[in-house]
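A single protein chain has been removed from this complex, and every other one stays in its place.
We just call them A, B and C in the order they show up, numbering each chain from 1.
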Amino acid sequence: MNVRLLYFAVLRDITGQSESTVSLREGARAGDVWHSLREQYAQLADYRQPPMIAVNETYAAPDTVLRDGDELAFIPPVAGG
Amino acid sequence: MNVRLLYFAVLRDITGQSESTVSLREGARAGDVWHSLREQYAQLADYRQPPMIAVNETYAAPDTVLRDGDELAFIPPVAGG
Amino acid sequence: MSYLTDEPIDIAGLVRRTTRTADGACVVFEGVVRDHHDGKTVESIFYDAYRPMAEKEIARIVSDIHRQYSDVQITVIHRLGHLRVGDVSIAIICASPHRAESYEASRLLIDQIKQTVPIWKKERGPEGEEWVGWQGR
Partner (left out) sequence: MSYLTDEPIDIAGLVRRTTRTADGACVVFEGVVRDHHDGKTVESIFYDAYRPMAEKEIARIVSDIHRQYSDVQITVIHRLGHLRVGDVSIAIICASPHRAESYEASRLLIDQIKQTVPIWKKERGPEGEEWVGWQGR
């Protein structure tokens, strides 16, 4: 199955992209995607815990099971206001 | 001795004047002036206690002894803001 | 600078002049003439003041609050005369590096100004006019 992954703020700078499509095995969880990102980008190695996670524009827990077509985003520490 | 008495808001409406000069015996207190105003104006009869009192632009107690040349004002309930 | 004015209040200009480059927060309180009070319809208000004493009293309050909240830059202006529904009667502008102090200072300023500054209002409506606070005593 495929999930659309969005990158914002520092994560966009680190990965050099604003979005990508990731292929996952059935049953994959949001937290799993963070761990594969960490393996790919040395600058994320220190961040064992994912930032906040949003699935389909709503905050979600790292163990949320993803479905085909989901929109996933990791939310670095917010700083609005 | 003479004291300058200022009238504001409802007191200006009741007395029909914005200021007057009152002649007082030495040792007269601010509260005494209120009591003679009450005797003069029927609409003040219900107000045994004076409103707040200001002597020379500063809040003062009813038993404040007045001096020649003082500026006295009775301050009806304030409603600024 | 006077704390009283007979003209409409230019809030945007006051905010611009109050906020310094070190300030990250600005809290503005606007008192507005509303269309009712104690169940009665209000059409307009006449604000009267013991002007020199009101100036001193607002200055004293501003100075007290500024002593408690030294990071907060404060501007206060009260309008006098005839105001209609929707007109701003008082503007209090507080600016500070962080927001908590400005919120607290703003709230204390309006509470204290309403309590002690010799300003009065006469409300006018279809049923006549009345000095607020007097009849209810």
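Following the convention adopted for this analysis, a contact is a pair of C-beta atoms (placed from the backbone, for glycine too) under 8 Å apart; a residue touches a chain by one contact, two chains touch by 3 or more.
None of these values were measured; they are calculated from a predicted model.
All shown chains touched by the missing chain in the whole complex, by label: A, C.
Within the full complex, the residue among C:F29, C:Y50, C:Y69 or C:W134 touching the omitted chain is C:F29. By the touch rule set out above, chain A reaches the unshown chain at residues 6, 8-10, 12-13, 47, 54, 57-59, 73, 75-81. Across the interface with the omitted chain, chain C contributes residues 11-12, 15, 19, 21-36, 85-86, 95, 97, 99, 103, 106-107, 110.
FYI, only the chains that are shown with their structure count from here on.
Put simply, the C-alpha centre of chain A and that of chain C have 49 angstrom between them.
Chain geometry summary: the mean Cα position of chain A and that of chain B are 74 Å apart. Once the centre of each chain is set as its mean CA position, chain B and chain C turn out to be 26 Å apart. Residues of chain A in contact with at least two other chains: none.
Multi-chain contact residues of chain C, defined as those touching 2 or more other chains: none present.
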